[in-house]
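Once you've had a glance at the structure underneath, I'll fire off some questions.
The complex is shown incomplete by one protein chain, all other protein chains being positioned as in the whole.
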Amino acid sequence: MSIHRLIRQRFFPHLWCPGCGHGMILNALLHAVDELGIEQSQLCMVSGIGCSARISGYVDFHSMHTLHGRALAFATGLKLARPELKVFVPMGDGDAMAIGGNHFIHACRRNIDMVAIVMNNRIYGMTGGQYSPLSGRGIVATTAPYHSIDRDFDTVRLATGAGATFVARTTAFHVREISSLIKKAYEHKGFAVVEVLTQCPTYFGRKNKLGGPVQMLEWYRDNTAPLGSKKLAENPDLIPRGVFVDEEAPEYCSEYDSVIARAHKE
Amino acid sequence: MEKFRFLLSGSGGQGVITMAILLAEAAVLYEGRVAVQSQSYGPEARGGATRSDVIIADEPILFPKVSQPNVLVTLTNEAAGKYMPLIRPGGMCLYDSDLVQPSRRIDAILKGIPMHRAVMEKFGKSQALNICVLGALVTLTGAVHMEAIEKVLAARFKPAFHAANSAALALGAELARPLVEHS
Partner (left out) sequence: MSSQICFVQGNEACVRGALYAGVRFFAGYPITPSTEIAEHLAEQLPRVGGKFVQMEDEIASMCAVCGASLAGFKAMTATSGPGFSLKQEALGYAIMAEIPCVVVDVQRGGPSTGLPTECSQGDLMQARWGAHGDHSIIALTASSIQDVFSTTVEAFNMAETYRTPVILLFDEVIGHMREKLEIPEQGVLPVVERLHTEVRAGVNYHPYLPREDGRLPMSDFGGVHRYNVTGLHHDIWGFPTQNADQVSKLNYHLYDKIENREHLLARWKEYYLDDAEQVIISYGSSARSCRQLVENRHHKGDRIGLLELQTLWPFPAKLVREKTARAKSIFVVEMNMGQLAAQVKPIVVNPDRVFRVNRVDGQLITPTDIGQVMRVIEGRGF
């Protein structure tokens, strides 16, 4: 089937800058959803605020464009109320890891069944290029005009430490890998985190003299390697890609059914 | 019937608030009277000063707090020092005679009973102290019938506690009976 059935065509072309990686993630997500063959009336997308959050307007899902950082909290209410719904929660790096950091770690801990996608371009784009908790030391941004002295979070390690039962990472360069990881994340029962390293040529690339979108994508190609690959073994400084965590644990909505059963007994 | 303004006081963990609820609930559910229970407490669950007010009447109770109790129950010296001066002249003060050394200067009928000691002797632990106090309080004041308290205890607690509760209630009543004034 065509992925066009999954989008709201009247809103295209989208508002993202030329060369932005977010459209590539949208494309990969749509292919994943299409291939999964999910009943469209069950598809929900809950997003926060920022460039990334605008993704929910483009998909023909039940869509909730919520508050900065709070998408996972809204999604938790939605999913717990109606566990049969299929919930996707795309977030930006500032959205998920700064203002939404608390919601993120607790969603990981709770293990409620949904797919969280962290679209990590290491910058606040919509507000014009401020550094985020994923920018890292030495990065230049409008609020770090000399350089950033803030240490960065590692999304994968943070999610793992917080108890997420599925954790994966890829990049905007690896478009098919995005699709396959989102499919795996969806098929995993529990809270699944997929971090996608993506490029913001307008702010991050320009401020840090990384070239245009093509050069930024090439950087992701050259500086990442699949988990277990020879390339990674030979050069451990590369950013690893792939599935870091995939384990079974009690899922929150199912567990709540046991609360209901027990409440009826007593 | 008489309007009762109870101020029940002690320290957190002594079951003062539960005692107040049981008393007021008995009056409302089993005697068809009007009652209001309220409470004030510090931040501690155990140890801090605890106070609960109960008003029992036959007409609507508007202001729900007790500013001048006609019956004060106090289970600690701290509470006694704080609340005894509030007693209405000629009111009653029921206190634990081992735990509290009340001021004799207050115009109140003092009823001291070693309830804590009796509960420890009978049960080996102090959990049932509040039920024992309730037995004494109801015996001394006649604010509600003892049967109403028994019904509340049966309704609110699991069957496993029924025997101990009844025994504690009877113990309080027995200790208080010699102190009842027949007028």
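Each chain carries a letter (A and B) given by its place in the written order, and its residues are counted from 1.
Everything that follows uses one rule, which is that contacts are C-beta pairs under 8 Å (C-beta built on N, C-alpha and C of every residue); 3 or more make two chains touch, one makes a residue touch a chain.
Quick caveat: nothing in here was measured; it's all calculated off a predicted structure.
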item: Shown chains that the omitted chain touches within the full complex; value: A, B
item: Interface residues of subunit A (partner: the chain not displayed); value: 11, 40-44, 46, 56-57, 60-67, 70, 73-82, 84-85, 102-103, 105-106, 256, 259-260, 262-264
item: Hidden partner interface residues of subunit B, rising order; value: 21, 24-25, 28-29, 34-43, 61-65, 67
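FYI, only the chains that are shown with their structure count from here on.
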item: Cα-centroid distance, subunit A relative to subunit B, in whole angstrom; value: 60
